[in-house]
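As you look at this complex, bear in mind that one protein chain is not there, while each of the others sits in place.
Which chain is which? They are A and B, in the order written, and residues in each are numbered from 1.
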Amino acid sequence: MTTNMSGPTETTASSGESDGKIKDSNLRLTTTAWIAILILVFWVGVAVFAPFLAPYGEGDMVSMESFKVVEESSFLGTDYLGRDVLSRIIYGARMTLGLALIATILSFSTGIVLGFVAAISRGWVDQILSRSVDAIMAFPSIMLALIIIGGVGTSLPVVIFTVAMIDATRVFRLSRARALALDASVMEYVNVAEARGEGVTWIMLQEILPNTIVPLAAEFGIRYTFAILFISSLSFLGLGVQPPGADWGVMVKENLQGLLYGAPAALLPAACITTVSVAVNLLVDWFLHRSSTTIPGELME
Amino acid sequence: MSHYKIKNEISRRQFGKVTLAASAGAYAIGTGLFSGVANADTPKKGGLVRIAMESSSPNDTLDPIAVTSNIDATRCFQLYNNLVRMGNGLRPEPSLAESWESNSKATKWTFNIRKGVEFHNGKPLTATDVVYSIKRHLGENTESRIKSYMAQIAEVKADGKYTVRIEISNPNAEFPILFSSARAGIIPEGHSDFENPVGTGPFKVKEFRPGIRSLFERNPNYWRSAMPYVDAVDTSSIPDPVARLNVLLAGEIEVANSLDAKSVPLIKLSPNVELIVAKGGQMVVNAMMLDRGPTDNKNFRLAMKYLQDRKRVVQGVYKGYAQIGNDHPIAPSDPMYCADIPVRAYDPDKAKFHLKQAGMEGAGIDIYTSTTAGPGNVEQSLTFQQSAAAAGVTVQVHQTPPEGYWSHTWQKYPIFGTHWNARPTADLMYSTTLLSTASSNETKYSNEKLDQLVTQARATLDEAKRKAIWCDLQLIVNEDGGYLTSCFVDYLHGRSSKLKGIEPHPMGGLSDQFSAETVWLES
Partner (left out) sequence: MTYTILHRLALGLVTMWVVSPLVFASTEILPGDVAESILGKEAPAEVVAAMRERLGLDRPAYVRYWDWLSGLLVGDLGVSLASGREITELISDRLWNTVRLAAITAVISVPLAVILGLVSAMKAGTLLDRTISIGTLCVISVPEFFMAALLVFVFAVQLRWLPAMPILRPDQSFLSSMWSLALPILTLTFAVLAHMTLMTRNAVINVLSSAYIEMALLKGVPNYRIILFHAFPNALSPIINVIALNLAYLVAGVVIVETAFSYPGLARLMVDAVATRDIPLVQACGMIFSVTYVMLNLFADILSIVSNPRLRLSQ
């Protein structure tokens, strides 16, 4: 699934179809939501305090042997280059979660702004934006990344920019569709606001955003996990994070040989990606249900 | 399994002895034609050998002069023969040329062509075929990959049916070795259709799909009696190293080339797979450019050289499958290697001293590398970063995308990663990278004395004297050159334990080790 960036744009959106606003009364945490939050808080903590938690630096070669578990010094073993797996996972949390977060925030800010602009202005602005976005989406995202990074060179800003750009097209589609689908009553406010001479920014912030926040927030969670997986795919193709930087995707890739004899170096980073991704999705799921579930009680067995 | 392993170890050691004996002895011609087969068991006939290699490109070719990748070279060795074969001990052996001799100046060469050899289409091999094949490399407009080496040929002509006479512009004692290149395969006169290639080799084309696979079947009229033993050879591309190893472990292929040193422990655990280790001159190094700062400063270069922890690179990156290098491009396995020059040790103090001399104590050092810059180059650079950090020197490693590395990163920064496959001779290594006129002089090294010594060595037919000149040549580059040669990386391949008769070749991918003419399958 890693390269399928055409994520469930419409999927999540549809759950929030009937009402885009948060109902505060429903925001009570379920057990799964608690677990999800605990996992995320744990990883954020690990990422923030990485230098204090990690026994070694992320590039330190502590042993000449690959995939070797030494009880006292590195109990998760070493990676293929004799570096401590535990330390790299800890630093990797920082890189993996941070990179994907920056990319997702970037993609959302550009995607939402452009999507709303297209929805408000309609006409040729909308056509130009929509057709360009369609054209970008029509091109396989991993190929696009391959070409951009191949052309511009690998560096963290380029990786972030590429992922953000590809993601932004999906966000654009969603936010444009959401804004267009707003109730007539909301659009009336928009018209009134326009008549009052309010700026586009004001309209977007005051009228459209609050009414589309639920599907967008859900999308944020999903995009975030896709960004993590996408960056790991780039690493598989040798275009991701720079060495000796540790990224979970890079770690899976570079230690793949170790998988064949069950080395933690290959298995653990993959497991870490899964925990984050599942946690984020559980939280999104809970959020959608609590904010707008109108499923008839009879069917909820 | 252990039984065969022991046998392999022995044969490898024997092979080392043979090499030593040969280099100590006279310049023998015509010996060891069958040295490729060291296994004492009787070969069995029949079966299919499947080989998976790392290179994959839609423009795979069967035209020898256009060979670029290991898989091209392998396929060409399966289809064609050369005048000369590069022996496993880096000595020329007869192939389509039964013997050869030169005048005393090593400028006029005569090759005696083997009689009774037939092409796949039934046409008998004669001197005119050889002349035609050689002439394809000559001239202004040739797209031959070895154009610059072939350019030394001033005249080539057939003298009767089985003699070829060649005159070269400057003396060259090792000239015949040039014809062992995969690019120098012999084709019939006038042939130019490489969709339907014709050669004299052990196999002929049955099916060829560029970038995917080739299936070649046994040539029943092959001139080496009883060979090839197998009915067919299938050569396919599996670029991903993990996939290549998996397919070998799953028993779906018999040979996987170019394995990662980090998968060695797994191969040792697997009873049905054996490692083929070829010690050779494969150079995976970082190079420093002498035409720009900071690497134009000799003290700076010396500091860098002292910062290499060679043993750590050999152990940590290559798990011991490498020979220690000494900052020049000649490997210890090469007959011309000079053991008298002490190997430079890891010495942070000397490094700091030279940095101070250069006035660059706080200089930021950047290394540009890529996964395509040779197996383990990125890891070598990371190890260098660590060794340098221990001496208080900060090194930044930049990994750039493999696509476009050779056009946009290589030779564009003061320190970059580079990769050279083993060359058959020290001369060819220097002519490629170090002569001031060399087309791939990546370090921009220019030294009149070096140029003169190489010319002098070529004209020296006496091997002991030639070796002495080569010692000087290695010392020059060791002290002054731009190479950070921590080690020479062994070629690691894997084979099914059922496959016999395959010997490691020090020239790695560009050798004929996967021509499959000597291999056979144990039932």
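Note that contacts are C-beta pairs under 8 Å (C-beta built on N, C-alpha and C of every residue); 3 or more make two chains touch, one makes a residue touch a chain.
Computed from a prediction, not measured in an experiment: that's the story for all the values here.
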Per the touch definition above, residue among A:Val171, A:Leu229 or A:Ala246 touching the missing chain: A:Leu229
Identified contact with the non-displayed chain, of B:Thr42, B:Ser104, B:Ser407 or B:Ser523: B:Ser407
Touch with the omitted chain, as defined above, among A:Thr110, A:Ser155 or A:Asn281: A:Asn281
Candidate in contact with the missing chain, chosen from B:Ser57, B:Gln357 or B:Ser497: B:Ser57
Sole residue of A:Leu40, A:Val70, A:Val158 or A:Leu259 that reaches the chain not shown, by the stated touch rule: A:Leu259
Residues from subunit A at the interface with the omitted partner, ascending: 1-4, 6-8, 10-12, 14-15, 17-18, 32, 131-132, 134-144, 146-148, 150-152, 225, 229, 232-233, 236-237, 249, 252-253, 256, 259-260, 266, 270, 273-274, 276-278, 281-282, 285, 293-296, 298-301
Residues belonging to subunit B that touch the chain removed from view: 52, 56-61, 68, 141, 143, 145, 147-148, 209-212, 236-240, 242-244, 246-247, 249-253, 402-404, 406-408, 410, 432, 439-440
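Convention: only the chains that are shown with their structure count from here on.
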Residues of subunit A defined as touching subunit B within the complex: 59-61, 64, 66-67, 80-82, 146, 149-150, 153-154, 238-239, 242-244, 256-258, 260-261
Of all residues in subunit B, those that touch subunit A in their complex: 241-242, 245-246, 249, 260, 262-263, 265-266, 269, 312, 315-317, 319, 370-371, 378-379, 382-383, 385-386, 397-404
